[in-house]
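Provided herewith is a single structure, encoded as structure tokens, for subsequent inquiry.
Shown here: the complex without one of its protein chains, the others still in place.
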Amino acid sequence: MASAAESIIEIEDLDFSRGPRQIFKNLNINIRRGEVTAVMGPSGTGKTTLLRLITRQLVPDAGTIRVDGVDISTLNQAELYKLRRRFGMLFQNGALLTDLNVFENVAFPLREHTRLSTRLIRHVVLTKLHAVGLRGAADMMPSELSGGMARRVALARAMVMDPDILIYDEPFVGLDPISMGVIVRLVRQMNDALGISSILVSHDVQEISTVSDRSYLISDGKVAASGSPDELNRASSELVRQFMHGMADGPVAFHYNAPNYAEQLLGRDTE
Amino acid sequence: MRQTRTVELGTGLFALLGIGALFFLVTQTTGGDDFNASEVYEVEARFQNVGSLKARAPVAMAGVTIGRVTNIEFDPIMLDAVVTMVIDEAYDQIPEDSDASILTAGLLGSQYIGLQAGGSDIYLEEGSEILFTQSAIVLENLIGKFLVNAGGSDSED
Partner (left out) sequence: MLRDLYITLRYFVTTFGAMTIFLFELLRHTPRVFFKRFNLVVGQVYNAGALSLVIIMVSGLFVGGVLGLQGYDNLQRFNAEDAVGTFAGFALVKELGPVITALLFAGRAGTALASEIGLMKATDQLSAMEMMAVNPVTRVVVPRFIGGVIAMPLLAGVFSAVGLLGAHLVGVTLLQVDVGAFWQQMQQTLEVKDVVEGIFKSFVFGMIASLMAVWEGYNAIPTAEGVGRATTRTVVITAIAVLISDFMITAAFLKG
């Protein structure tokens, strides 16, 4: 186990189930300080759930999650909100507030949590918008933005409070190749230039290989494999190979559980 | 900023309109007696039956409202109703022997007190009692009488 100085988030023996469905069982993950860590897995493995657990929007059934060595289950509401200010989170579709324009969206956390002057807020917001290349879009409404632009605005908003940890939930989904390239570049840039740690949940193997320092592949509620992109690519496990190379059939079967095909067609099903 | 202006203007108009409407309802649809004299004198009248006369009902003479009923009480000794009313000080020459009857405005309208002038030289004043009164006409009694009469004439035939 890595020491606390080295890892910023430690997840230990995590169990979580939603209704009768067990989503995580004995999950162990270490997020290291200053690195981009990717969490991958087939659809429906609860990657987004994991992010919600880390920020305690959900509470685990068992196991501990430590941020900077502090068990987050012991925090009260005020401490939790204080902790959350150290996180910046980028939601799947940006989750910009639809009734505010781009500028106000980025300024939102500042207005809520600080007493900065209007001038200073303007300065900070424009700086962050400039960093994602959208200073010119400050007056637009979220409905006028393309998917890629919305995500960049959301990134500016996630960074505006200068977080220690940036969390990306499926940042590449549904983007054209150019927008995707822009986001990939921004993820890396933010991480290195600002010295923050990034967690990235995705199943876009290609992009993750170029951007992440370390990846975890989750399957059946457990870590199936972990390591650098190269290590995962060379891994021998059937499942890892299927996922990394996008093969239709393998340990994750092409067919969803079904009764015997021949029997069902011949009408001898057991309903 | 223009967006904010629209919201403020709209909200302002809406609030003014709403408050204005409520004010209109409170002042214009209720408490409607055109009687609001400040100088009044009080008189009493006894009725066998006040029907559905209520406090605040108008007191009218020749169709003009000159006062208002302030109180209606049952007198347990005399077994009748004591109606207290106030009359505008301006009308201080109403003969003492005027008679008061309880009338109905229209068939379904509310009831009021109508004064019919008498011939006396002595006028009503604070604390007077109107002696000649006629009770409210109760529809059921009227119908009852009519039926009895009709029945009576039938049997005579």
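Order as written gives the chain letters A and B; numbering starts at 1 within each chain.
As a working rule, a residue touches a chain if its C-beta (ideal position, glycine included) is under 8 Å from a C-beta of that chain, and two chains touch if they have at least 3 such contacts.
These figures come from a predicted structure and were not determined experimentally.
For a quick check of understanding: of A:Ile31, A:Leu96, A:Ala138 or A:Met244, which residue touches the chain that isn't displayed?
Reading the full complex, the residue touching the unseen chain is A:Leu96.
Out of A:Asn26, A:Gln57 or A:Gln189, which residue would touch the omitted chain in the full complex?
A:Gln57
Which positions on chain B touch the chain that was left off?
7-8, 10-11, 13-15, 17-22, 24-26, 28-34, 57-58, 105-110
What is the set of chain A residues that contact the non-displayed chain in the whole complex?
Within chain A, the residues touching the omitted chain are 52, 55, 57, 81-82, 84-85, 87, 89, 91-93, 95-98, 108-109, 112-113, 154, 157, 161.
The criterion applied here is as follows: only the chains that are shown with their structure count from here on.
Need the CA-centroid distance for the pair chain A / chain B, whole Å please.
The mean C-alpha positions of chain A and chain B differ by 78 Å.
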